[in-house]
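The complex is shown incomplete by one protein chain, all other protein chains being positioned as in the whole.
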Amino acid sequence: MATDTAGLVKILEAVAGKISENREFLTELDSAIGDADHGINMSKGFSAVLEKLHSQKIDDCGTILKTVGMTLVSTVGGASGPLYGTAFMKAGQAVAGKSSLDFEDFVTILDQALEGIKYRGKAQRGDKTIIDALEPAVEILRKEKDCTDKKAAMDKALNAAKEGVEYTRSIIAKKGRASYLGERSIGHQDPGATSCYLMLQAAIEKIKEMSGKGC
Amino acid sequence: MATDTAGLVKILEAVAGKISENREFLTELDSAIGDADHGINMSKGFSAVLEKLHSQKIDDCGTILKTVGMTLVSTVGGASGPLYGTAFMKAGQAVAGKSSLDFEDFVTILDQALEGIKYRGKAQRGDKTIIDALEPAVEILRKEKDCTDKKAAMDKALNAAKEGVEYTRSIIAKKGRASYLGERSIGHQDPGATSCYLMLQAAIEKIKEMSGKGC
Amino acid sequence: MKKLINNPEHVVEEMLEGMVAAFPGYVRKLEGFNVIVRADAPIKGKVGLVSGGGSGHEPSHAGFVGKGMLDAGVAGAVFTSPTPDQIFEAVKAVDGGAGVLLIIKNYTGDVMNFEMAGEMAEMEGIKVAKVVVNDDVAVENSTYTTGRRGIAGTVFVHKIAGAKAQAGGTLEEVKTVAEKVIANVRSMGMALTPCVVPAAGKPTFTLAEDEMEIGMGIHGEPGTMRTKIMKADEIVEHLMSKILTDLPYKPGDEVAVMINGLGATPIMEQFIMNNKVNKILKEKGIKVHRTYIGEYMTSLEMAGASITLLKLDEELKNLLDAPADTPAFRQF
Partner (left out) sequence: MKKLINNPEHVVEEMLEGMVAAFPGYVRKLEGFNVIVRADAPIKGKVGLVSGGGSGHEPSHAGFVGKGMLDAGVAGAVFTSPTPDQIFEAVKAVDGGAGVLLIIKNYTGDVMNFEMAGEMAEMEGIKVAKVVVNDDVAVENSTYTTGRRGIAGTVFVHKIAGAKAQAGGTLEEVKTVAEKVIANVRSMGMALTPCVVPAAGKPTFTLAEDEMEIGMGIHGEPGTMRTKIMKADEIVEHLMSKILTDLPYKPGDEVAVMINGLGATPIMEQFIMNNKVNKILKEKGIKVHRTYIGEYMTSLEMAGASITLLKLDEELKNLLDAPADTPAFRQF
């Protein structure tokens, strides 16, 4: 299981596709506890990402991820722009100069993405944000960094993200726009946690597909 | 057929009552081609008139009419306030100092009221205004000034006013707020002509009632 | 009816009190009358400027009382001309010995009530002159009828006549320049929604969800055209074509522009309109000397806007540029 820059671009295309498919769904989630723009903002950002990646060939995985991050920052706006933007930029820094990525790099990328989001947003688990989906997945991957069945590890991580998304339904929002709702935010699934899960799902599926049977 | 100041007040009470009864109707007429306030304005004015007349005893018919006019001017506002106000003030001037009024005075009063409205509003017959009701009535009374059957003369005059009101349905408004409608003012009965007819009707009924059988 | 009020019968009094409470340095209210005058009125030797009309057009007219503009604003009931006694009080309160100019919007009721007030003032020996503003090109003009309505262009009359009076102009001079403004100012408006007179409790007209009214009056008088909603640029083109053809214009002419929100129009939309106004003027080679954007002559909570152009010469430019300091109109 390893991927070159072309493979990385394919993974990012899958992520972008997933966001675009879920544009309405994410916006609907945001309309319940936010301002009904999460799907719109994110798909606008990933359209720009695709355009950017297709307009130039970059032969360094780190630069690709940094480009994604900078594009998101300058096109998404709102809360998710700086958060996901910082996530990708931090991830890119961590794999700077690499022309291919292996499973360990994948774990590093997500780990650094999480750090970036925490640095930028100052939220923690249980605040009903992106972190509730991302951190459980990263924790599992950290533990399984040296495992043999990478696919199983990724599935486990994805499942943990999914549970994290479910968990957001039961808690009060403490960060972001939904926090103004207080108690009334309970019962609603967090849009950012959901988009994070969807992105992970698309990436992991693509990685598994590309790596054929086994890694 | 003659009336003292008390009788004049009774006539004015009848006029006020008639306006108040027709508050909604006049407003409705004004809503079709104006700004839906004619009944409201007029009944506000005549309530103030009643209050004024009941709060003091005036022993001069001219002063009574002038008081009515000044009260209307300072309470009705809009177009009808200055018009009817001027009408009553001019009428009052014409019978200044009189402690009782006869049929000839009644004719003079209406004649001067018409003059006042024309002076103030610069409209003429056919412009779809108060004048279309008042002028036909005044013309008949002028001719019948010396007649023997005063009652019949008044009925004839009232009938002419009524026909004038009907006539306003068929013409374009050239003065007042309805004039902005141009052609679209056709088909609607003029509120001011209507209130004028109603006032004449109330006054004439009361005069006939008070003078018993014959004059 | 959704309104932030207490009682429809008291809106005018409460509004005026709230205004005086907000701007005690600028204005005061005449006890017992719905008249707002400059805090320092009367000003000895200065021509007094009195305007007014029905309420519901705020900040007109009381909001323009202050240095360089009006000396008094008389507030009638909502959409109803004030009565002569109120106007007369205003005249007496601001006459500083140099006479008083009445600035009247051309509505039958307003004209007659102001006229009567003028007669009352003259009987008391106060010199009074009057001008009647009729800038609304939506209405056909004819000397045989009531003629055109006065709308937002009135504010330019306040400003320029106000500057002339502030500069020491005589009653005759102030009147003359006011008439020059009236001769050169043209406006037209459109509405997306009607408004609700508090005492009536229901809209003055109704428009479908996809309709708009062009050329309606500031009291909800019907307009010249009811159509499907158009794009802002198309609306502006229509209004501008009426305004620009009503006076002769040639390249090099200079104008002042006013985009006047009618009450519920977001400022964003007023700027979008101005963008197109500006392009049209540029194409025609007409120079914009100054632009005013905001709420000047409203219709309660009506959504919509009017466009006003004032054709300028040197005299009008200088007077327009003069400073003014009032609650709702300030210019350095």
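Brief remarks follow.
Letters are used for the chains, namely A, B and C, taken in the order the chains are written, and counting of residues starts over at 1 for each.
Basically, a residue touches a chain if its C-beta (ideal position, glycine included) is under 8 Å from a C-beta of that chain, and two chains touch if they have at least 3 such contacts.
Remember, it's a predicted structure, so these values are computed and weren't measured experimentally.
Considering the whole complex, the hidden chain is in touch with A, C.
For the chain missing from the display, the contacting residue among A:Gly121, A:Pro136 or A:Gly164 is A:Gly121, taking the whole complex into account.
For the options C:Thr176, C:Asn318 or C:Gln331, the residue in contact with the chain missing from this view is C:Gln331. Shown as candidates are C:Gly18, C:Gly168 or C:Gly285; the residue that touches the absent chain is C:Gly18. Of the options C:Asn34, C:Asn106 or C:Thr298, the residue whose C-beta touches the omitted chain is C:Thr298. Interface with the hidden chain, as seen from chain A, comprises residues 35-37, 40-41, 73-83, 85-86, 120-121, 174-177, 179-182, 184.
Where chain C meets the missing chain, the touching residues are 2-7, 11, 14-19, 21-23, 55-56, 58-59, 63, 192-193, 209, 212, 229, 231-233, 235, 257, 259, 263-276, 278, 288, 291, 293-295, 298, 300-301, 303-305, 323, 325, 327-328, 330-332.
Rule of thumb we're sticking to: only the chains that are shown with their structure count from here on.
A straight line joining the Cα centres of chain A and chain B is 81 Å long. Computed from the mean C-alpha positions, the centre of chain A lies at a distance of 57 Å from the centre of chain C. For chain A, the set of residues touching two or more other chains is empty. Residue positions of chain C touching 2 or more other chains: none.
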